[in-house]
Every structure is written in C-alpha cells, then in structure tokens.
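Pasting in a structure now, in structure tokens, and then I'll have a few things to ask.
Here the complex is missing a single protein chain, while all its other protein chains stay put.
Coming up: chain A.
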C-alpha cells in the first residue's frame, strides 16, 4: 500500500442527500452536501466553516463514514474507507475519532467516567485490568481532570469538564485524526479558551491532525491552518487561514467577515449586510447557490453554476467574478489593535497566571 505523501484524509466529490428514497422517507430531498472535495494534510488543523444548514456537520460525519455518502469517496492514508467492510472499518475507528458539540448529550448518563473512557480501550483490546485502570487515570490527567473523578457520573461535572471527558474518550484509542464538531461553541468564553488550549496541547503532544467544524470565525482563525468555507452544501472557498482573513475572495466569505462583531468600540460604523435568509437545501437556487443574497450577482450567476477555480497561492474559489470583486474593498477584517492599557494588563495577567499554574493547584 502506498502512503500518499502528506495527505492524511481526502474527500472526493462527496454528496449526501437525505430523504427522497424509499417508501417511508420524505419525498423532498435535502441536499445537505453536494459535491465537496477537500484534502486534509497530516498534522494540520483544518477548519470547515459555515452557517447552520450549510452541511458542515454532515461533511464531518461523511469524512469519518459515520453516515454513508450518497456519492463520492473518502481516502484515509490513500485508501478508500467506503470500500471497507464493517470489521475493518471498526478497527480503523481507533485512528479516526470525533468530539461533539454538546457534552451534555454525547456522554451516557448511566456510565461512570471510568467506564466511558475505558470503553474504547476495551473495544480495541488495547489494555486489560490494572493496566486499563492506569490508562484511564493517565487520560484524565492528560485532559486536566483528576483520577479521583473517574467514579463519578457525567451529570456531576460542569460543561467544560464534560467536554474534557469527551476528549479523553476520543484520545483513548490513540487516534491519528480527531474531528471536532463545534467542540467549544456550547461553552462559556473562559471555558472555551481552556478547551481550545487543551486541544492545541494535545495535538502537539500526540502529533494529531485536527478537523474543526465550527461557525465561530474568531475561534477558527486562532486554531486552524487552512479553511473550507461552505454555503448550502458546497465548498465555496478553500484557503490558508491568514490569506482567507486578509483577503477573502468569495463574496460569501466577505459577507461572513463583515458580519463578525469586532470586540472593540473604536471604529463603530454601519456595515453592508447580507439580506435575507439562507435558502432551503431542499431547493437550492439554480446557477450559483449564493446569487439570491450576493451583492455582486449578475445574470450569469443565475444560470451557470460556478466551478471551483484555482487562485494564487493554491487557493480555490467558486465564483464567476472573484477577480472583479476582490478589490471591491469588502471583507478583509480590520481588527483594531488592543489598547496600551489592555495590552499591559493582559501581559501582567499572563505572567501571574503562569505563576498560578506553577503553584500547581489542581484544575486548569
């Protein structure tokens, strides 16, 4: 078997339609994911971003074959995982893990934390008896919890701690790649920062590849190396993170950037806003799917579906007119720098915060 250079996971023309099938399913077809191709490089953090209903979560599940694709293929280490039988697929699950958004819903309330984390270890036969116990304790410590927590139940933990338990379980099978489906969006800001740092530490420590599915552009800019922007089931732009934020090419990406509230009261000004709602994925508009909301739409956009074109730096964008609109001044985020007083105090805070950690009290 050949290992394809540095691509660990690849989606090829992935399509997922819900409904419209058999006797009992709904006659309307929801085109949740409609022909998405992307490549995830080994060791990077790849982000899939978009608003609700754009198909980003469905895409994440397709990449792990948690649901079967309607068409297309997924290659892991150069090998199709759609062709695998159930047994081989189950064996492969060890290497491909997922963390869910809602740590309240994704942990079995009747299992102790020890059982939750030990389950994948047992399933894959990685350790037994005392060794398994030790492994669970070690995993708890790795995610910033205490081995003493192992005999409690999920409801005894806060949201952030539960997300740590979910992460410990994902790590239990010693995975190579973890998909985080909105892993921090249900958490409070201060807890969110803890989990983001934890994921980054773990990625470093275990040499993981991360795929983050999220809607929060600030979180994505902070964490990811490359980004796929999705709209109504399609990838409309693929780019390195800094390039995307410095110069968004697709009008939808530009609109997303403009819509983010900037945490600084300095330059308050009315912004050009996207009008209307996202159309239903049961009946996506013809031509370019974004044309109904696009401020730059022309006659061609209503008729012809734009292809994903390659722009400079290997970026990809699906818009007929991206060359014309990129200098329209829309988009690029102008985040004013932090004030001197905030910068100074934040530095002081970090210094004392490090000291607090070194003092070594439990719980990060």
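The rule is short, and it goes like this: a contact is a pair of C-beta atoms (placed from the backbone, for glycine too) under 8 Å apart; a residue touches a chain by one contact, two chains touch by 3 or more; residues count from 1.
Following the convention adopted for this analysis, contacts and distances are computed from a predicted model.
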Among "ABC transporter ATP-binding protein", "Nitrate reductase, gamma subunit", "Chemotaxis protein CheA" or "Acyl dehydratase", UniProt-listed name of the chain not shown: "ABC transporter ATP-binding protein"
Selected from A:84, A:274 or A:308 as touching the chain missing from the view: A:274
Residue among A:28, A:80, A:108 or A:197 that touches the chain left out of view: A:197
Options A:17, A:176 or A:221, residue touching the unrepresented chain: A:221
Residues in chain A touching the chain absent from view: 51-52, 158-161, 188-194, 196-197, 200, 215, 217-219, 221-223, 242, 245, 255-256, 258-265, 268, 270-271, 273-278, 333, 335, 337-339, 341-342, 344-346, 348-353, 355-357, 361, 363-364
